[in-house]
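I'd like to ask some things about the structure below.
A single protein chain has been removed from this complex, and every other one stays in its place.
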Amino acid sequence: MNAPLTDSTFALTLALLFLAPLAIAGVALINTGLGRSRSAAQALLGNLAILAVTVIVFALVGATLAGSQPGAAGAAGLSFQLAGKSWNWVGTAPFLLGGLGAAPAQAQLAVLFQFLAVALAAMLPWGSGADRWRLAAGCAAAAIIAALVFPLTAHWIWGGGWLAQLGQNFGLGAGFLDGGGAASVHALGGLGALAVVWIAGPRKGKFPQEGLSTAMPGHNAVYVLFGALLALMGWLAWNAAGAILWLHAPLSARPVNALNTLLTAAGALAATFAMTRFRFGKPDASLCANGWMTGLVASTASSGMVTPGISLLIGIVAGVITPLLVEALELALSIDDPSGAISVHAIGGLWGLLAVGLFAPQPGQLIAQLVGIATLLGVILPLFYLLFALLNHWVPFRVDPDGERIGMDLHELGGGAYPEFVIHRDESYR
Amino acid sequence: MNAPLTDSTFALTLALLFLAPLAIAGVALINTGLGRSRSAAQALLGNLAILAVTVIVFALVGATLAGSQPGAAGAAGLSFQLAGKSWNWVGTAPFLLGGLGAAPAQAQLAVLFQFLAVALAAMLPWGSGADRWRLAAGCAAAAIIAALVFPLTAHWIWGGGWLAQLGQNFGLGAGFLDGGGAASVHALGGLGALAVVWIAGPRKGKFPQEGLSTAMPGHNAVYVLFGALLALMGWLAWNAAGAILWLHAPLSARPVNALNTLLTAAGALAATFAMTRFRFGKPDASLCANGWMTGLVASTASSGMVTPGISLLIGIVAGVITPLLVEALELALSIDDPSGAISVHAIGGLWGLLAVGLFAPQPGQLIAQLVGIATLLGVILPLFYLLFALLNHWVPFRVDPDGERIGMDLHELGGGAYPEFVIHRDESYR
Partner (left out) sequence: MNAPLTDSTFALTLALLFLAPLAIAGVALINTGLGRSRSAAQALLGNLAILAVTVIVFALVGATLAGSQPGAAGAAGLSFQLAGKSWNWVGTAPFLLGGLGAAPAQAQLAVLFQFLAVALAAMLPWGSGADRWRLAAGCAAAAIIAALVFPLTAHWIWGGGWLAQLGQNFGLGAGFLDGGGAASVHALGGLGALAVVWIAGPRKGKFPQEGLSTAMPGHNAVYVLFGALLALMGWLAWNAAGAILWLHAPLSARPVNALNTLLTAAGALAATFAMTRFRFGKPDASLCANGWMTGLVASTASSGMVTPGISLLIGIVAGVITPLLVEALELALSIDDPSGAISVHAIGGLWGLLAVGLFAPQPGQLIAQLVGIATLLGVILPLFYLLFALLNHWVPFRVDPDGERIGMDLHELGGGAYPEFVIHRDESYR
């Protein structure tokens, strides 16, 4: 299925993987800007700490279970037999990246890709828990993602696991297809965010009474919008690297796929802009940034699989649903998600995965995609809720009320992010 | 003329095009920092919205007219006969990027390059109209640039149009040479900015009386200077990709050209630093950032064509003229250009194009460059003024006085960029 990478493709993919962290940097900046100023240092330090924790834990444990190094020793993983088929469910790669230096080029790049992927996935809940989720708990949750949840999911999809085998086992298209991590990064991280938000509860003052919600705008719209702009570049690189590594796409199609990424994001921003303008009279800057990001997330699944025209359409749908979802989660379900990761990454990722099924030429692909989506919603989300609820007993998620009042920075770090600037004392939030 | 790209060159150019948007991100951050704090969210959202609009419109309309895909079907374009010569004036590429996936590698990359180019060009007027130009009008103007003005210019220069044919038709050197978009991006965008500023008029309070100008410093010098630093990286990539795609330069000369880019920017910053220090007693941070950017813009034309020593000289000239021009435009012509795009991008681009002619070894190149410059000033600038003056009747450019007073953020978006920070109430600006 996958021929060895040429030197040129290897070199390009490596350069792309060094550019891809702009997606991580962009998301970290968005997470920071959408929270309160009194939590800004904790928000961004948390993103760095989560990056460190996931990298260490994935090196120690996760990479072994993910076993997503095509062609490397031990990558085959463990299987059981059910219904006359072999179900490959977990990887068995060497401990602490042993032997990686001697592995084929593609295996090395695949491992590097996954380090970035698990870090990004683990950052998504952090943004949703902003302003009340404790650093220690955020890091512990990231460790769980890096040790268990991401490795299993990645193995199922990228490591020759049962979701990848849906094609050859049941004739469902090419098996579940996730070019850049729409499932294993974005839907996974976004569903983790949902579990966190359920467990940590809303910020104080967010829902003063049943069905009423207080607007708590992010403290720096420039961080949010600039993060969205940087993220575009990360996504261009990320989607291209993913297509090469996981879809075994030829080099020659990368420019068109980059245009697809651009068009999906552009369509989404334009749609959210128009939606918020017509609904509220004025476009909403934060929601537009979120719409743009939802487009990028959707493109993670689709940019390597569809035409430019379809990409624009996928983006427009992403941009239409973003403000509706954010509002619905907030008003109907009383979910307080400062970064919008649930709408942007969970729903955006699932929409992209569905779109791949809707627009794929091969028969059965839609069913394969639906099986993957059902697995994320039916297995990964409950698993997250269970693990995080257990964790919450050992490492309480929620900061104490006094800490929330004075801000996470002062409470958890002993100092604010902006010690010289005068900040409004807005009583309505206290 | 242009041999097919090798795999290595293709891979490099693609990676460069994914890095080049740092030029866009840098310019967007500069635009934001040089405006007022009360317009910061609108400024940056506008840059994102303009990026989205141009990408969509260029995919739907502009790419067809630009037809700048060397070797692709339909790229030849339409010509008429005049003075015994064939004048190729517009492209006829397939609609909505049709067939692009099957086009030669170089054609795909050329199209991707132009998507970035048109987005950057359309962002330049936005910065000049800061603090008073309405979002809807800015997006409409961007649509005009993406649908018509940029495609025509790009076709003339890069798509085998009449400016490119000046060499073979009239023996003028190698025809009009514009390696990275000094004409089609920077001069074009900067001249569009001039038309916008004429039509929208200066910010209230900028010119309290004839010949007097109020300093309105940008609200965040860190954004401005950091944007300038990020832009350097975008330019290194942009200039190298442009030289490969439009000058058909060999891979081996890229490092020297990168040094040329560095030296032009460095010479320009040093010159502006010295100029402002001697004129005002102290160096001016904003003008230094502008000088640096003028150097980068000039290098867009010249970095692939001259030696390091000449590059330094070109930069020094760019840095000397920047503060003089900014002052002259403001005091002599009462032009209020917060981002300085007219001086930086229009004049910097034209200077770079002229320098290519001055220092080119081949005979006739200077005349070819002058013909191109005359076309920009004599055709593109009036065209912009005409189109934007018409647009202004349908979508008024200028915000109403009350909106300007409370700031574009509150007026157009319903909320500010920094809701928790205390801002000076500076009466002199109200």
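Per-chain residue numbering starts at 1, and chain names A and B are given in the order in which the chains are listed.
Basically, a residue touches a chain if its C-beta (ideal position, glycine included) is under 8 Å from a C-beta of that chain, and two chains touch if they have at least 3 such contacts.
Source: prediction; values computed, not measured.
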Candidates A:Gly84, A:Gly101 or A:Gly211 - the one touching the absent chain: A:Gly101
Among B:Val27, B:Leu65, B:Leu247 or B:Ala265, the residue in touch with the chain that has been omitted: B:Ala265
Touch with the omitted chain, as defined above, among B:Val61, B:Val256 or B:Leu358: B:Val256
Positions on subunit B contacted by the hidden chain, ascending: 6-9, 11-12, 15-16, 19, 36-38, 217, 219-222, 225-226, 228-230, 232-233, 236-237, 240, 251-256, 258-259, 262-263, 265-267, 269-270, 273, 280-285, 288-289, 292, 307-309, 312, 418, 421-424, 426
Positions on subunit A where the hidden chain makes contact: 7-8, 10-12, 14-15, 17-19, 21-22, 24-25, 28-29, 32, 40-42, 44-45, 47-49, 51-53, 55-56, 59, 96-97, 100-101, 105, 108-109, 111-112, 115, 135, 220, 223, 409, 412-422
